[in-house]
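All protein chains of the complex are present and in place, except for one that has been dropped.
== chain A ==
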Amino acid sequence: MTSQVSSPADQQPSPGSPAKEVRRLERVIIRFAGDSGDGMQLTGDRFTSETATFGNDLSTLPNFPAEIRAPAGTLPGVSSFQLHFADHDILTPGDAPDVLVAMNPAALKANIGDLPRGAEVIVNTDEFTKRAMAKVGYGASPLEDGSLDAYRVHPVPLTTLTIEALKDSGLARRDAERAKNMFALGLLSWMYHRPTEGTESFLRKKFARKPQVAEANVAAFRAGWNFGETTEDFAVSYEVAPASAAFPPGTYRNISGNLALSYGLIAASQQADLPLYLGSYPITPASDILHELSRHKNFGVRTFQAEDEIAGIGAALGAAFGGALAVTTTSGPGVALKSETIGLAVSLELPLLIVDIQRGGPSTGLPTKTEQADLLQAMYGRNGEAPVPIVAPATPGDCFTAALDAARIALTYRTPVFLLSDGYLANGSEPWRIPEPDELPDLRVRFASGPNHTTEAGTEVFWPYKRDPQTLARPWAVPGTPGLEHRIGGIEKQDGTGNISYDPANHDFMVRTRQAKVDGIEVPDALVDDPTGDARVLVLGWGSTYGPITAAVRRLRAAGEKVAQTHLRHINPFPGNLGEVLKRYDKVVVPEMNLGQLATLLRARYLVDAQSFTQVTGLPFKAEQLATVLKEAIDG
């Protein structure tokens, strides 16, 4: 479906009942919360799609437990989806919800603390039974004891209304009840004037094999919409105009980080004219990439679900030896298992992408929550001197570009490359301008095809470790090329010939050469955003903190403060101008979702007094929180 967005005036969302007031808002933050079995992620996804189609800027934060079906009605079982949408350019899923949809007492209890006074709360009163309330420690009903007086509460018997709406659907009561999330979605869609066609066609497609269920969900969705329009409890509906000014011209879609990353890998394979080979083992939150790439075999994509993490990267490395664009996808615990093979790839000097969708650690940690604590593991987590370039995307859509960039480095320099995304980018989504294929970089490589060295005796030979003087990359000679038969391995190799060598001076030379190759990788200079040019505080981030840091910087600047911002795409090697940039400012603040890993690298490398600001809650930073920290740095 394509819709045109030119100016807000062109958009005439179908109004609510004429009798009802319509208010204009610049932005709204909605959080859907319920049991993990209530379909909150689906509800959020649909509301997001409607919002994207409508043309708002948006940012999302899904937040769910690691258990597939945690015990019903409990606090650990609460799953939520937060969506921030606006008529202007926004950067984060928002600090505090304006609206909470709570499908049960647990969802209310788990989320109410995040709401500012005056926020709207829509609760499913049917689930507020004594027993359900007692399960989460409500002695008295929060709907009646006055504890919600600070909020605008809309009590709605969502379950009853859904069942009533579906009484002629032929579905059993239990099955009908499951459509209550669509009732809620319909209600919210009415409240915010969302287009509905997309959701209806989505439901019919999703349940194509069960037309009865499809129609029931559509009916529940419409009933929710109509309920909003007719009931007196909802006196006001809201318009949030499309964010037409926020976007450069182009065609847009909504995209999550893992989807963008998958597309980036396919695009890299097409641009390199090399078959894509993914060796992977299922792990949260990276599995979506395995799923997505498995759907695109018609692009020549081979996906191999291995017996373990080690075999996943092993198969990828084998495919790289054979001339494929090879990738392995994982999260932190998987990286730990792959370390030895990454070291082998460093030694073999073959192109290989290691995609780490970081999650909370150590050990199993928080599988479904976000963190940036694998940076030092990616940087140093191998035996011996084993440098690996690191590329980090900043936003969900940026995962596409970052994947192409990681592939460029791997292919040009014949090296494994880390692509460090995280759970927040992976599952979060935002509008993304769809690039034209001819905008994408040319990644074609040249395989070795003949001898590259003349011996003293005058014989033409092939030396697998004779390097390109510019990039220090060694030739990529793939099996099947006559005359270039050669053997490589993890034992130290003689410079040039690649034969086994235990010579002390050769080892020293090879270690330094591998380091020099990575140090010499071409990366663009760090851009500094310092509009007035005289800020004294620099905030420096990497990866998914881009959104909240930038939002915080905007707030400060709107309040007349001066702060400069730089965000790192490349962490190994650092941009060539980084040292100079850091020295330009009196203070450097480094917010990270770890205990200061980038700050440690910066201090070691540049002897700069980088101030760490860290959080490891499994959730992204809030803009307000960062604005406060930066204000203190400016004032202090």
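By our rule, a contact is a pair of C-beta atoms (placed from the backbone, for glycine too) under 8 Å apart; a residue touches a chain by one contact, two chains touch by 3 or more; residues count from 1.
Here is the rule we go by: contacts and distances are computed from a predicted model.
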{"item": "Per UniProt record, name of the chain withheld from view [\"Phosphate transport system permease protein\", \"Acetolactate synthase\", \"2-oxoglutarate ferredoxin oxidoreductase subunit beta\" or \"(2Fe-2S)-binding protein\"]", "value": "\"2-oxoglutarate ferredoxin oxidoreductase subunit beta\""}
{"item": "Omitted-chain contact residue, chosen from A:V123, A:V136 or A:A316", "value": "A:A316"}
{"item": "Given A:D168, A:E436 or A:E456, the one touching the chain that is not displayed", "value": "A:E436"}
{"item": "Touching the absent chain when the full complex is considered, from A:E164, A:D308 or A:E460", "value": "A:D308"}
{"item": "Among A:K20, A:H486 or A:R603, the residue in touch with the chain that has been omitted", "value": "A:H486"}
{"item": "Options A:Y263, A:W463, A:W476 or A:Y585, residue touching the unrepresented chain", "value": "A:Y263"}
{"item": "Touch residues of chain A, complete complex, unshown partner", "value": "1-6, 49, 52-53, 55, 198, 244, 247-254, 263, 266-267, 270, 275, 277, 279, 296-302, 304, 306-308, 310-311, 314-324, 326, 340-341, 343-344, 348, 434-437, 479-491, 499-500"}
